[in-house]
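To start, I am sharing the structure in question, which I have written as structure tokens.
Of the protein chains in this complex, all but one are displayed in their positions.
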Amino acid sequence: MSKITNSIQDALSCVESGNTVLVGGFGLVGAPLSLIEGLTEKDVKDLTIVSNNLGESGKGLGILLNQNKIKKGIGSYFTSNRDVGDKYQKGEIELELLPQGTLAESLRAGGAGLGGYYTTTGAGTDLGKGKEEREIDGVTYIFEKAIRADVALIRAHKADTLGNLVYYKTARNFNPLMATAAKKVIVEVDEIVQPGELNPEEIVTPFLYVDVIIEAQQVLTKEGVVNR
Amino acid sequence: MSKITNSIQDALSCVESGNTVLVGGFGLVGAPLSLIEGLTEKDVKDLTIVSNNLGESGKGLGILLNQNKIKKGIGSYFTSNRDVGDKYQKGEIELELLPQGTLAESLRAGGAGLGGYYTTTGAGTDLGKGKEEREIDGVTYIFEKAIRADVALIRAHKADTLGNLVYYKTARNFNPLMATAAKKVIVEVDEIVQPGELNPEEIVTPFLYVDVIIEAQQVLTKEGVVNR
Amino acid sequence: MTKTSKTDMQHVIAKRVAQELEGPCVVNLGIGIPTLVAEYLDAEDIYLHTENGLLGVTDVEAEEIDPNLVNAGKLPVGEAIGASYFNSSDSFAMIRGGHVDVAILGALQVDQTGVIANWAVPGKNIMGVGGAMDLLVGAKKVFVTMSHTSKDGSSKLLKECTYPITSTRSVDMIFTELAVFEVVDKQLKLVELMPGVTIEEVREKTEANFAE
Partner (left out) sequence: MTKTSKTDMQHVIAKRVAQELEGPCVVNLGIGIPTLVAEYLDAEDIYLHTENGLLGVTDVEAEEIDPNLVNAGKLPVGEAIGASYFNSSDSFAMIRGGHVDVAILGALQVDQTGVIANWAVPGKNIMGVGGAMDLLVGAKKVFVTMSHTSKDGSSKLLKECTYPITSTRSVDMIFTELAVFEVVDKQLKLVELMPGVTIEEVREKTEANFAE
């Protein structure tokens, strides 16, 4: 019953057309680059992708976008990929724009078994339109619903063979949240170690959140994305 | 502008009658024992104490209770101190009982600037009575309000002089949450170290949450609470 | 008729529940009989979660007791290889979010739809609930362990709970010293008699309707 695989397509075997898929990363930093590439090679469509960005033009999730595999994008900053606007203009993709803090919080709420929450962010703005408003102690909040998904593709620094994860610097970002909010969690890592090698006080994602572990085949370097 | 003090009473100088005070710990484990004792020696009253337990009979917050300084207790397990029931019976204290997960989540929500959230916990039970119910995707949730306070008294393992904190084993519990949810956060620790000595990936409470740091004068040992 | 002492009885139940657990899984043990279950687990891939902030609870030798390392019952425990610590909101996020496979809880009463009461007694002050409600709504499966009858001999498996319920969610299995029940479609189903127990004894001591 090992969680570890060497095959990207095996790792992605649970991903099906129509799924909602969480994809970690802030731009390319902390994005599961090998799993994203694997997804571009897999025959799936009508995906709802929840990710801060939809990659860059022709890179990462940007490829998936250009393959017309994405039915809907939920994120906070699509501006990083000019192709998203074009697709949207042509009616080829639905978009749901959320403030970055709301995106993060909704994922956390989903993972924590909450239905939703009230935030001040977005109240009184175009992004708050149509959302329920509620006054609490004299402050106006809007209701935001929790986000849960079928699959999460995330990036961590190290995993032990049980699935405990630690992250690296600002590559942490959305990954630990997404690890909690999907039925299947697939993680790519720099290194796989034995249980006991990670300090119990330092583990950020306890193993009960993780289903599949694979070593990253692509990594982000100063020179860009390179194969290992 | 050092955050460090050697005087418990100086550390507690901001605590005033009528304040809402968060007190960390799960029973005595992770409780700020020196600060609690300091509070029993301070002339304050009408406190609302938010803590998982109200100490044990005649111990920790139990002393404060017997001094009639507590107007209201908000917690999940008052059963650990039989005196709480007696006071409640005589109408000398108000109590608000919350499921433990709700207590924790409401503190987190308070610290995170949320107004409240919807949880399944307690729906359909006596603890859910009078709380707003809401159906979300076919599941019944109840509304729980965020908790914010004037002061938090917490216990950590190490602080650096900036106020970054790490915790020790199951003494972590409510402490990191309470550190986020009060205007003034006072922490007692086993050890104060220099900035840079704590690993940036390991810090649990970043320094911006912490106002006052003091070395613990009382510690929990196998033999019970002892002075250092 | 069973004549085991209370402690023997508790161990019999704990041992039987332990057999029901199959690794890999994450299990949260409540206070009382559930705590004893740990003694009967031998699979390496059954991990124990305690809601005060530890995944990977083990036994601890007396000489290695650490006062700051306890379980939800405030008893000293040890740390398994691969364990991790977290704060209370992260711990209950695991529970409520459906990430804990099994919660094993004690109960004061169970009704015939599998709804339990285990946190308050009418007429007494309602003073403590702890993590019981969270575990009931959140764990993927909930197993209940309890003596079949109260001290006065009355059934604890009732048509309706007379004590305040802990959640509207039905538990999945009930283990007593007399029998094992499954809850299927909100109905109790007797699936096993404990050794030496007759169906007549179970019928006699059970107020709740159940399928045999």
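Which chain is which? They are A, B and C, in the order written, and residues in each are numbered from 1.
Keep in mind that, in the parts below, contacts are C-beta pairs under 8 Å (C-beta built on N, C-alpha and C of every residue); 3 or more make two chains touch, one makes a residue touch a chain.
Everything numeric here is computed off the predicted structure, so don't read it as measured data.
Of the chains displayed, those contacted by the omitted chain across the entire assembly are A, B.
The residue from B:E16, B:E56 or B:E201 that touches the chain not shown here is B:E201. The omitted chain makes contact with just one of the residues A:Q9, A:T125 or A:N199: A:T125.
In the full complex, the hidden chain is touched by subunit B at residues 1, 108, 110-114, 160, 162, 164, 180, 195-196, 200-201, 203, 206-209. Subunit A meets the missing chain through residues 26-27, 29-30, 52, 76-80, 84-85, 88-89, 95, 97-105, 107-108, 119-127, 140, 167-177, 204, 220-222.
Definition applied: only the chains that are shown with their structure count from here on.
When the C-beta contacts at A-C and at B-C are tallied, the pair with the greater total is B-C.
Each chain gets a centre from the mean of its Cα atoms; for subunit A and subunit C, those two points are 36 Å apart. Centre-to-centre, using mean CA coordinates, subunit B is 28 Å away from subunit C. In subunit C, the residues that reach two or more other chains under the touch definition are 79, 85-86, 89, 92-93, 95-96, 137-138.
For subunit B, the set of residues that touch two or more other chains comprises 105, 119-120, 167-169.
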